[in-house]
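With one protein chain removed, the remaining protein chains of the complex are shown where they sit.
Just so it is clear, A and B label the chains in written order, and each chain counts residues from 1 on its own.
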Amino acid sequence: MKEKTSQGKLFTTLLVVLFSIVAFLALFPVISLVVASLSPASDLMRFGLSAELFLSSLEFENFEAIFSASGAQYWQWYVNSLIISGVLIVLSLFFSSMVGYALALYDFKGKRFIFLLVLLILMIPFEILMLPLFQMMIAFQLVDSYLAVMLPLIVAPIAVFFFRQYAVGLPKELMESGRVDGCTEYGIFFKIMAPLMLPSFAAMAILQGLTSWNNFLWPLLVLRSNDMFTLPVGLATLLTPYGNNYQLLFTGSVLSIVPIIILFLFFQRFFIAGLTSGGVKG
Amino acid sequence: MQNFLSTEKKPIGPGPQKNRLKFLYSKKAAPYIFVSPFIISFLFLFLYPFASAVNMSFQRVLPGQVEYVGLSNFERVFNPTFYQALQNTSVYVILTVVILTVLPMIFAIFLNHKLMKYSTFFRAAIFIPALTSVIVAGTIFRMIFGDSDGAIANQILNLIGLSPLEWRYGAGTGMFLMVTLASWRWMGVNILYFLAALQNVSNDLYEAADIDGANVWQKFRNVTFPAIKPVVIFLTTISIINGFRMFEESFVFWETSSPGNIGLTVVGYIYQEGIQRNDMGFGAAIGIVLLIVILIISAIQLYLTGAFKKDD
């Protein structure tokens, strides 16, 4: 018996060592980014990130730059991203939860067909629809607007799918008792059922937030002016060799992660619960 | 909000409108109202664009002139550049599917193990990369894997006695960069999926297996795997689709054109032809071919994993 515990201890130690290495690998680029943001930017572009940089003295010049006048453009991108992601999270959660809920808990004609369509869209890469959608945006004169960036993401099939998976597990009796209490069907959803789906709302808020905050190719297409860019599109323009805005590139990258971390910390305790139902039954 | 609601409600009062409204409130109509956002977005943001993508793929779209060119766009698709793009993308899909299913599964099982310590911390640490965008992550990867001997990846190679590499110029190293970037970002998320599934395995089952004298492998096959199989199916499906959609992981390293096309992906090719060279008909045709490839592969994969047998 004694042997077994010492074996267990060895096993634990091995696991901790293994995961320390994995965690280090995961965190290293993030740490590097912070170090990079505190180092002379054009040297970085010229020589890459060297080990010595981690030991050298760090300077806050880049951050001063981003908070001064030359960073104005960057903060405009920031505002754009915040607005677009904020509105998108709210709208897409609102619509997708309704759809998912109905697909899970109502019996109606065409239900299976609609669910099949959801799965089908899930399978089809957005990029195939990109060109016609782009033409549509031109036709409706939506190019270079927030709405153009948001439209394709407002009803997200993946979110519909998750909400549906989650809602399937909810007790239908509650809907009945809601009806007895004189609630409308919509009241039942908003007052009784939606609160029960809270974990999935949290999970989807994180997932949709991530998707929208980091969305790149579509905004790259439909946004044309500098002051409409979202953060990823704006930051990508700093990567070209024809400018000398590298200072903004690294500090801007670091600061761009902040809202998404806040969102994550805010909702994370529901995150796993929300994912459980969705993923497992897939 | 409540005040607003009550004043708004009054004008709806009596009359024929009332019946219609009543119908809207009925149990029959409700589900249709609920799914209507999806129907609307399906029609306008999916079906219509899809139809015009198909239509466009038979056209040559030029300024001031649009003409139908039959199958010529599709004939053009099958050229060496497309094969190169498809090959790059396929290799990427295979590598990411394997890495992003097998490793998270192993990690999750360990993290869930009763002898594991500090599990919450490790879980969070591995998840953090998921919060960065590809653009941000790619920027820092470019610095770490810089071409110069002084970049940290080359310093490490040097340390273990290997010669430095020009990471962004070789087909192998280029693929390594893209796959590493994707794996790094998604590892934590996929671990969470597995961890969530593992919560459903009760310890009783393991104890029962212990009593039956099952070894580690037998326990995994008979107890653990059945519980996480749905996640495996889900993740392989998602990884395949996301892999074929890949564009950004290549964009951050080479923007839109890479040396020897080592970073060219199918979607990158759509962007190059459809947007940059303004050949929308051709771009659309590449998209249709990509769709067919994805549907075939997904069908095979779902058939092999037996996903069709259950669920609706």
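Remarks
Rule of thumb we're sticking to: contacts are C-beta pairs under 8 Å (C-beta built on N, C-alpha and C of every residue); 3 or more make two chains touch, one makes a residue touch a chain.
FYI, contacts and distances are computed from a predicted model.
Between the names "Arabinose-binding protein", "Rhodanese domain-containing protein", "NADH-quinone oxidoreductase subunit F" or "HTTM domain-containing protein", the one given in UniProt for the chain missing from this structure view is "Arabinose-binding protein". Interface note: of A:52, A:176 or A:227, the residue touching the hidden chain in the full complex is A:227. Seen across the whole complex, the unshown chain contacts subunit A at 42-43, 45-47, 72-73, 76, 80, 83, 86-87, 90-91, 93-94, 97, 134-135, 138-139, 141, 143-147, 178, 181-184, 186-191, 194-195, 220-221, 224-228, 237, 240-242, 244, 246. Listed here are the subunit B residues that touch the chain not shown: 1-2, 4-6, 8-9, 24-25, 33, 61-65, 72, 76, 79-81, 146-148, 169, 255-261, 264, 272, 275-278.
Rule of thumb we're sticking to: only the chains that are shown with their structure count from here on.
If you check the complex, the residues on subunit A that touch subunit B are 8, 11-12, 15-16, 18-20, 22-23, 25-27, 29-30, 32-33, 36, 44, 46-52, 95, 98-99, 101-103, 106, 108, 111-112, 114-115, 117-118, 121-133, 135-136, 151-152, 154-155, 160, 179, 184-186, 189, 210, 213-214, 216-217, 221, 231-232, 235-236, 239-240, 249-250, 253, 256-257, 260-261, 264, 271-273, 275-276, 279-282.
Every residue of subunit B that touches subunit A in the complex is listed here, in rising order: 25-28, 30-35, 37-39, 41-42, 45-46, 48-50, 52-53, 56, 107, 110-111, 113, 115-118, 121-122, 125-126, 128-137, 139-141, 143-148, 150-152, 154-155, 184, 187-188, 192-193, 195-197, 199-200, 230-231, 233-234, 237, 241, 244-245, 247-248, 251-252, 255, 267, 270-271, 274-275, 280, 283-284, 287-288, 290-291, 294-295, 298, 311-312.
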